[in-house]
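All remarks here apply to the structure that follows.
Only one protein chain is missing from this complex, and each of the others stays in its spot.
Every chain is named by a letter (A and B) in the order it is written, and numbering of its residues begins at 1.
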Amino acid sequence: MQEVKYIRDDWRQTCLDALAGEGYVVLGPMRDGEKVRFRPCTTGSDLVLDQVNSDYPLKEAFLPKTERLLAYTFGPGGEPAMTPPEVATQKLAVLGCRPCDAAALVGLDRVFNWDYEDAFYNQRRRESLILSVGCSTSDDRCFCTSLGLAPDASEGSDLLIQPLPDGGARVTVVSDKGRAFAAAHADVFGPSSTGSPPTVADVPVRLDIEMIKPWLDAHFADDLWEDISLQCLGCGACSYQCPTCHCFDMVDETHWQQGERRRNHDCCSFSLFTRHTSGHNPRPTPASRWRNRLMHKFRYFVERFDRRACVGCGRCMRVCGAGLSLIEILKTVAARPAEKPVQEVTA
Amino acid sequence: MSDTHTEIQSGVRAVAARLLSEGRVKTVLGYALGALNETVPCFIKRAEDTKRLVWNARCFHNLATYLPREHMKKHFPMAVVVKGCDRRAVNMLLKESMITRENVVLVGVPCGGMGEPLLHKCLYCEVRKPEDVDEAIPGEPAPIETPREGRFDSVTKLEQLEPDALWEQWKGHVERCIRCYACRQACPLCYCKRCIAEKTQPQWIESSPHLRGNFAWNVVRAFHLFGRCVGCGECERVCPAGIPLGEINSKLAKTVRERFVNYQAGMDAVTPSPFTTYDLGIDNDEGIL
Partner (left out) sequence: MSVQSRVEPVGAGVTVDYRPYRMIVRKITDETADTKTFRLEFADEAEGSAFSFKAGQFGLYSIFGKGEATFCVASSPTRQGYIECSVKRAGNVTVALHQLNEGDVVGFRGPYGNCFPLEAMAGHNILFVAGGIGMAPVRCVIWNVLDLRDQFKDITILYGARSVNDLVYKHELAEWRARADTHTIYTVDPGGETPDWDGKVGFVPTVLKESAPSSIDAFAVMCGPPVMIKFTLPVLLELGFSKDRIYTTLENRMKCGVGKCGRCNVGPWYVCKDGPVFTAAQIEDMPADM
């Protein structure tokens, strides 16, 4: 049974101050031009929580769209020397992510720590404290409940904050880290409250997710891939704004006598993603790339990490310039019989 | 949806059904309602499915963008529903030999503008009834009030900013770019099989989505569209970073008009494009007419 605490009045500022007091740099959903993105925050009223979700995903905080892996310089004879990158020393806290984004971190933790442990992801993630804010509203692109999550789910959070209609917030203590933080700030996290409970958004279950993997297991070759990929523009918007997508590229950038090796996000929808230097491309068509995308999220990731690479946040549908809907695609799959086709057709 | 919309919608459905059942085309590319009631592009193969086609004030997509794609070829001949701006894009694709006229059946739709309130581009549209189409859907586009602001007023305001101020404003926008290339993929004129941003021998544009790389990408793309962009505004609509790409393209469109005697891209399929036309007979001071 998870412990429950309450914050009186201005929970945003009191949390920010408590976190800052412990030396955390706090990232919260902030306005950046027309969009909402996780940025350092010190003023509670700057947090943008009146949107269903931030435009940019939380993953940016731990897996930035671009980061330096190492630097190098060239000596007078052209001989290269490496400089290791600076290690991030700031502790990161997140205040105001939604439960879906917090749950997505659990998947990313597995990717970056299964087998080898990724130094760059971990140096940001290991010390981090996640204070998510539950959802009181949703839209028709949210489908967390179809994936076993919820607008008040706590997976991936250290503390789950739910603002109360009468002011203040209810806080569910989720993890040991969260418990320690709440205990250290007993003046902020009080024992009880009377008053109305938090509003929890109503996110209807839209499909039977258990129908998906069996169909994917048996239908590597199928007309569906061609049908979806016709409409797809072939950009990377869905992947980049997805809180669980993690594919990356590594490149060298040089300017005269120095340069750096960087890691940049990348997307399996791009035509050159798997193209060999020889010219051979294992996934040469939009259909084969769309197949890989869906397979990866709902089959391969499940087989390797025992969870889906999707949290139902809906961003892919909000950003898709071609109007594709993952909910609709999954519903189409869920409605199909899962038996292996009689005639195995090679792709 | 207005009565005009309903009429036009019926017209589109009837034409599409006829083209498919006569075997004139293999595919009809038009607009339909998606699962969440938004209007989306759709590819229709059977005459009985043409009742899915719609026409309303949210038919934003420029369907011409699908035409030059390699994997579309097996779906030709294809009928495409085109608004005026889309028709201009088709003209450019024809001029640049990216599609063969015989492979497409153009279904021209009279357009009263998209969006509520109307999109900026629609306020100044000069091609409300697309010309030189194979099937012209009958109907009169709803009248559009002449806007008070001039078409390039916002661009002029930007031109008047001090360079430092302009940089500050645009730095914020460009930093947010995530190099998803949605702008490129949505643009009918960005059809290169291997984009300049994807070349490595040599590498012209840094692929990293930092400020420097993003500026290089966005500026080079704008330059590659100089005199070619038809102002459909799709790039700005699809940008997940909310970058006002339309301003850049408007600035360049304004420059093209000033320097090349009122040239506008895609008004027909024959006028030589500035920047992509090499002709010693043209007097550059006179510009291209």
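As a convention for this text, a residue touches a chain if its C-beta (ideal position, glycine included) is under 8 Å from a C-beta of that chain, and two chains touch if they have at least 3 such contacts.
Treat the numbers as computed from the prediction; the structure is a model and nothing was measured.
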item	value
Per the touch definition above, residue among A:V36, A:V203, A:M295 or A:C310 touching the missing chain	A:M295
Chain not shown: contacting residue from A:E79, A:D166 or A:D187	A:E79
Per the touch definition above, residue among A:R283, A:R308 or A:K331 touching the missing chain	A:R283
Interface residues of subunit B (partner: the chain not displayed)	200-201, 203
Chain not shown, touching residues in subunit A	69-70, 72, 74, 79-80, 82, 84, 111-112, 114-120, 122, 220-221, 246-252, 254, 259, 261, 263, 266, 268, 273-278, 280, 282-283, 288, 292, 295-296, 299-300, 303-304, 346-347
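Convention: only the chains that are shown with their structure count from here on.
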item	value
Centre-of-Cα separation between subunit B and subunit A, whole angstrom	32
Residues of subunit A defined as touching subunit B within the complex	32-35, 37, 55, 65-66, 140-141, 229-231, 233-237, 239-241, 249, 251, 253, 262, 264-265, 267, 270, 272, 285-287, 317, 319, 321-325, 327-328, 331
Complex contact set, residues of subunit B against subunit A	34-36, 38-43, 61, 65-66, 71-72, 75, 172-173, 176, 178-182, 184-186, 194, 198, 206-210, 213, 234, 237-238, 240-243
